[in-house]
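Apart from one protein chain that is not included, each protein chain of the complex appears where it belongs.
Lettered A, B and C in written order, each chain numbered from 1.
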């Protein structure tokens, strides 16, 4: 019997630096409002006019980021903008992922609390519901990296280790520290990030119960991803959040025009 | 000794399509505000003027639904309204339940997080308090359905499987996915939906403790249902929420006149 | 060495029916705002001008109670006011406690979720911190009562069973249902109610950890009660909440004059 689910793909392609800068601000605000980020963490967006660079805020909190806060950064972590404000120490995390993954146009790094049980132990994330299907092939956990970098990802070598751990995936965990998520646009990045946070919360809750969880089958996961990343899934959750964002951050209302 | 509890029944009967459309909007807003629903999920209401059809929004979030968003749908999932907006892929879930259950006039489908432990494992829901008494006979868990449908209920066959699992009950769970609740009116649907969510949270909390739970007896459950679904229970919780809804969604204030 | 804690007693004595009515409204709003109560539950206050009666709202939610909603009730649950609005079915719970406990001037009945593990299992509440010291002698759990009453306390016999279980204590639990708390004034009732809720949350959290809890000694509990029910404890928490109440419920601001 034919399914009534729409299979139309979501297309978030952007082509100008101006669009990328707007989406970078919006992405930071979105994921701050979703509490994927707090005082710390960052969303970055590749510059489509110069794809070996990306937009990133100077070292302020994601909830505060405006167009004026953005700097242009290259794959070695050099700030190309004429801007003396202190950059994030972990900009290199974004840089090395943009270098390794030409398909990725948006990156998020944060430390959401629901993920703690999964980056502070060896418990693998496994999908229990449609949201988790995005991570059916597993979320790699980077355990060791350049010791000079400390628990942060703050050297080129550490950034490369993370990019390698991530591989072709949508997300990776960093031991004792946090997560990174990627998307081909900010809309998909937000869905991926929120789904990762939700998947961890779901699995933690179910594991607490002690009963045998029903994990998704490969076929179920595949179909669920079509829906989650399809136009119907991305647009509904994006529009839902845009409405809230405009109320909570009226200063960026114009960016949605 | 005579009980001082009122045993008067609640009567939420409506007779016009206009009333049904208003109650459909209110039901979506109510359960969105109760967080039974979020960006996803839907409340539908049978059209009393044409009982083989029901009102359902096009594919937007329940918190946004207005009278203008409603479409008329038949039992095969056909949208009868002249309206090109994308319908929900899972409208057939509602359709097949309205077909199978002539006593039901309102249906809710959602994915509230407190239910996750109960639709992602085989742990049966059992009532511990008055709210749970509505589910004394158990909440069936649909485990397998039309594989074409994926984890969603998006084909006629999947919808029929769910309607069969639901039987004459007030609620059913869908493995790896969510829940469906039904009522003879929106007011009762809201109480049933919130009670299901609360019952799951209660049982999860108690199971965590490891001590032997006191489950309700059949006699206690029967009396508790009389109260919960009686005029005193439904009206008090409905009025409590209407006050909040009017503040939170001032755009639908007029629907309550 | 002398302790620097103040040992002055709190005195919340009131002498007029007018004061009692005001405190009844305030008590309902306070404990609704504290989420000890929700759409359901009630706070009642003895009428000092006619001590075999007490003030209780008709069957509306505690967050809505105004002076105009109050009815006068006797120890058999008769409504003495000329008022046709439906009374609470459980008014007899309050009535029989006021009858059995001449020292009590305020009673609260509710179903706060943190208490669920303690009224749905046989796990005894035991104090771990100063707040819990109020319940050092234990919180009795009423397990069986007049079957006609159902899970509610809705007959004179059920009310008497609860009053007997309560004895000279500050709180009692009702199996599968909820709690009752008492105080010699509304200020103390609020502290007792919030402390009971907090004590349960504390103990549940600690029990989850599996490590051996440090329970208070009798001497520590005794000193802690002096502080909690002393002027310094009651006044600080009362003033803290009054400020919030005035903001949240501006319609009752005048009651505090």
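Here, contacts are C-beta pairs under 8 Å (C-beta built on N, C-alpha and C of every residue); 3 or more make two chains touch, one makes a residue touch a chain.
Keep in mind the model is a prediction, meaning the values are calculated, not measured.
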Checklist entry - Among the chains present, which touch the one that was left out? => result A, C
Checklist entry - With respect to the chain omitted from the figure, which of A:105, A:129 or A:149 is a touching residue? => result A:149
Item to check | Sole residue of A:9, A:35, A:50 or A:86 that reaches the chain not shown, by the stated touch rule | outcome: A:86
Checklist entry - Mind pulling the chain A residues that touch the left-out chain? => result 38-40, 59-61, 63-64, 77, 86-87, 89-92, 111, 113, 116-117, 120-123, 143, 146-152, 154-158, 175-177, 204, 207-208
Checklist entry - What chain C residues would touch the chain not displayed? => result 1-6, 128-130, 133, 201-202, 205-206, 208-209, 211-214, 216, 219-220, 223-224, 226-227, 232, 236-237, 239-241, 243
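Please note the rule applied: only the chains that are shown with their structure count from here on.
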Checklist entry - Hey, how would you classify the chain contact layout here, line, ring, star, complete or other? => result line
Next on the checklist: Rounded to a whole Å, what is the gap between the Cα centroids of chain B and chain C?
Outcome noted: 34
Checklist entry - Which whole number of Å gives the spacing of the CA centres of chain A and chain C? => result 47
Checklist outcome for this item: Multi-chain contacts in chain A, i.e. residues touching at least two other chains, fall at none
